[in-house]
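One structure is given below, represented as structure tokens, and several questions about it will come after.
Not every chain is included here, but those present sit where they belong.
For clarity, chains are labelled A, B, C and D in written order, and residue numbers in each chain start from 1.
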Amino acid sequence: MIEINMQETQLPLKAEARNLSFFYGSFQALKNVNMPIYEKRVTSLIGPSGCGKSTYLRCFNRMHDLYPGNRYEGAIDFHPDHTDLLSPKVDPIEVRMRISMVFQKPNPFPKSIYENVAYGLRVRGESARSVIDDKVEAALRSAALWGEVKDRLNEQGANLSGGQQQRLCIARALATDPELMLFDEPTSALDPIATASIEELITELKEKVTILIVTHNMQQAARISDYTAYMYIGEMVEFGETDQVFIKPNKKETEDYITGRFG
Amino acid sequence: MNQQELQALRTMIVAHKRWDMMFGLLGILALMIALMTFTALFADMAINGLGRISWEFLTSFPSRRAANAGILSAWVGSVLVMLVTAVAAVPLGVAAGVYLEEYARKNWVTDIIEINVSNLAGVPSIIYGLLALGLFVYTFGLGQSILTAGLTLALLILPVVIVATREAIRSIPQIIREGAYACGATTWQVVSDHIVPYSSAGILTGVIIGMARAIGETAPIITVGALTFIAFLPPAPFTGEPPAGVFDWLFAPFTVMPIQMFNWTSRPEAAFLANAAAAGFILVLMTLAMNGLAIWLRYRLRKNINW
Amino acid sequence: KVDGSSTVYPITEAVAEDFQKSKKNAIKVTVGISGTGGGFKKFCRGETDISNASRPILKKEIDDCKAAGIEYMELPVAYDALTVVVNPKNDWIKSLTVAELKTMWEPGAQGKITNWKQVNPAWPDRPLKLFGAGADSGTFDYFTEAINGKSKASRGDFTASEDDNVLVQGVARDVGALGFFGFAYYEENKDKLRAVPIVDKEGKPAVAPSIKTVIDGSYQPLARPIFIYVNAKSADKPEVKEFVEYYMKNAEKLTKEVKYVPLPAKAYDYNLGHFAKRDKGTKFGGENKVGITIEELMKLEAK
Amino acid sequence: MPQPSDRLKKDFSRHFKERVIEAILFLAAFLSVFTTTAIVYILVKESWIFFQHVPLTDFLFDTQWTPLFDDAHYGIMVLLSGTITSSMVALLVAIPLGTIIAIYLSEFAPFSIREIAKPFLELLGGIPTIIYGYFALLFVTPLLQKVFPELPGFNLLSAGMVMGVMIIPYVASLSEDAMRAVPMALREGSYATGATRLQTALRVVVPAATSGIAAAYILGISRAVGETMILAVAAGMQPNLTFNPAEPGATITSFIVQVALGDLPHGSIGYQTIFAAGLTLMLLTLVFNLIGFYMRKKYREVY
């Protein structure tokens, strides 16, 4: 089992995975994962490709519900109301309204840039044009995209460059003021400037929302996250404060992984 | 890469491109066969029928004298029946397609529905006529009316619309759905905001093909009681004596273009054959006009959506 | 409301057209073509007032009508002369006897009689191609009864079509072809076809089909009457009554106009009388009768 | 913002609305099952009467089909052979031509040609089938006779070929849609390895669109099996037990239409045959569809 070592255990939790297992049909992609997520902190998830990071992330907004044959075990306790996100009694739509997500591949809708960002608001029944206008602009600004697209809000989202598309998706996720945001390698398609601005944005967002981010870029994890978890083949090998995980990991595996990269 | 290898490469490419060229020609040829057939048929109808096409032809009722006979009741009937068909078949077909792709769990119920749908596509149209006669005319008491005929044809083309809808929906990348669900959308919101809009081009293809078929059908319509000689029009809303309600026309007796045509083709007098050709010509024009909107819409939609 | 046979349709259509005009569209007449069988089905359910029929009402239909309490008057309206035609290039046929036709068409001929020579050794060695009405039609029933002596008894290997124009095409294209269909189709395609005079019985003269020979009863046995049936209850309705009377008064003229063979004028008078008397029921006893002349028919009707 | 604890409760009104919508959509989908059930009910009910008169063994194994003749035979194989043969011919025309056209339009043709050609192609499906029938009879058959002088004037071949042309839009248009829906990224991946258009089309686009193409084929096949008028006009309506397309033949559908709109009394045994024939056809298409269904399930590709 994993050991959780941290200094400020008194921090309020936003969510907590308890004995979480996940199965794609008969293939077990997550094995008994336990992990706290602290409120208004950035937690990053690192690990080799195929280790189950995306799978784990997608448990939080019940994305796996969309496909038959997927099965959760265990629980994700969501604070402050102690809802078990994985409970069949909990409506996945409520879950997704409170927890938004940015995917690994940018997936703008084949709609205009404006409508892409406004979508989350429309889903929530917002129809006042002025409110939507404001939120769209704010979200696009936060996603460092406003300058580039402000004159072409009615163009198709797909006409943007790869990086612009990803920022568009971030803006979409931001527009609805979620409590927890899931990022699945959000900057893998971005250039350094955009990456920097997204990182900055994440740091800013921390004031308001809790963030769980999957990244391959260990420097990024080191730079922006307060906590880091290292996964390996479906298991949570190590979790701790970022500094501690990067500087003095408890596990040999973690160290190997990190140094194999940093060394 | 040295000159020799480059030469070999080029030879190979030339060979490959020859296939490409040949297929391109084959494609043009195949397209030509299809289009020439259409053109030939259309031109033939035009040559034989054009002499008969006039304002009078469009505004007269059937008559024993070929020269006086017109298609007023027929084309009005066809238009109204198609209206009912479209209004019934499109929402039903799309709803069924959406259900099967977005809602249904993949179990035996879905399998049965799926097999059923494609099976229905192969049921001869006359059987639909027999079914509708028993069901709509006698059981539901809708009478031998425009409504019955429209619903019958709607049943007939439903499989095409459903299959086209399903295939169009299937081609939407999963990641788009995920994006929408992740925004907190309900299944219905995903369907109405994304699935249906993005698949509408494909749905329209199904509608176009289906409606083209429906407008040319005779046998089932005769079975449900379409007439051949009818020298009056269905009541327009709020006209006539006593004033007709908005939907009275739904229950009016009627005839349709293909019936008029079939009747004329089987008449001995050559003049009626010209009438039939003229009616055929107008029928194709009607199909084109009816589908024109759908074709234009599809053209617009397909330009915008690319994965 | 009229429905039924497509064979009778052109006449009824013509009547309906003129009738409606003469009434200044005050009365709405509709005519459908769901076939004699389909027409009777509706008729016996009381859905139509008048049924067009290319054959007399049959047993089954009589029973149905009776069960539903529908009574009706049977009114012959015209003759449909079945015309036997060959290709104009066919130079070996001058006339045909009923016996020769029977050789060609009887059930036993199936697969055996495939050459003109087999019918009559004097004829050339050419494949025999037969064309005729579909087995579901009154025309077919009548032809088989008249030629083979038994309704529906026929060989099966001939080209059939509901659409006589198709048969016209078939015969017109094939030198070895022989077919039968309504007189009107021959009239319209005289340039492509040749009508064969028919010898009814041994010793009688060969008679070519024409309006005259049909009316005077010498074209036998291939002239058949066609009918309308009027629902007796509907006949009490003034508009139906007027329509039927109009029908009988104008039938002769209109029948000719649509290229059918009219009955003699007095036959229509008989019909009117009939109709006025509400003389219900069929004179055919639920089956087809073959080879009746107009005279006989009138006698029958007069009974 | 309400208390989070409230927010996460299931929203009952929304949940209810979703359920209602799902139920409505389900009903729409289930309509097809209902329709089938109703059709099967009608067919079985009427066939039941039929099979009380005709032993099933005769129905299946007799080699003649003359239900309307005096000497009635009920060998459905005869009609089945006609249906299968004509459909095969149609498919041999429609599937290659339709697929080639679809590939051409989707992968080869310039944008403008594609957008113009497709609507016209779809109009092919909107031409009344009787026109196709005459086209087969008066144009295609004589043309074929130039090549094969032995060909009879009415045959399954030309009818099937024209039927094939008629269903091209089903195959071509729906397949083209399916191919067009294949993401550009896949094509780019293929072109980037140096593939030609044809290689890309055949090796990447077509396999990726298999499910849609198969659906198009199945609709096309179904349409061919259910087609009526073309065969009624051009194939001769001659019940032959043959799988040779160069012979005349009759099919189940043309038989059904002919009888349903003919002069036969409804309710008679001859009339009842159409239900037995319809039931057979339904079983035939069911077999096709089951095969198609499992094939598709097996080969469905995801992207």
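Everything below uses one rule, namely that a contact is a pair of C-beta atoms (placed from the backbone, for glycine too) under 8 Å apart; a residue touches a chain by one contact, two chains touch by 3 or more.
As the structure is a computational prediction, the values presented were derived from the model and not from experiment.
**Q** Express the subunit copy numbers of the entire complex in terms of the labels on the chains shown.
**A** A x2, B x1, C x1, D x1
The rule is simple: only the chains that are shown with their structure count from here on.
**Q** Hey, how far is the Cα centre of chain B from the one of chain C, in Å?
**A** Taking the average C-alpha coordinate of chain B and of chain C, the gap between them is 38 Å.
**Q** For chain A versus chain D, what separation do you get between their C-alpha means, in angstrom?
**A** The mean C-alpha positions of chain A and chain D differ by 49 Å.
**Q** What positions in chain A touch 2 or more of the other chains?
**A** In chain A, 93-94, 97 touch at least two other chains.
**Q** Where in chain D do residues touch two or more of the other chains?
**A** 14, 260-261
**Q** Where on chain C is chain B touching in the complex?
**A** Residues of chain C touching chain B: 3, 6, 9-10, 12-14, 16-17, 20, 25, 28-34, 38, 42, 47, 162-165, 182, 184-185, 187-189, 254, 257-259.
**Q** In their shared complex, at which residues does chain B touch chain A?
**A** Going through chain B, the ones touching chain A are 105-106, 173, 175-186, 189, 193-194, 198, 304-307.
**Q** Please name which positions on chain D make contact with chain B in the complex.
**A** Residues of chain D touching chain B: 14, 17-18, 21-22, 24-26, 28-33, 35-36, 38-39, 42-43, 96-97, 100-101, 103-105, 108-109, 115, 117-132, 134-135, 139, 165, 168-170, 172-174, 177-178, 180-185, 196-199, 201, 211-212, 215-216, 218-219, 221-223, 225-229, 252-253, 256-257, 260-261, 278, 281-282, 285-286, 288-290, 292-293, 303.
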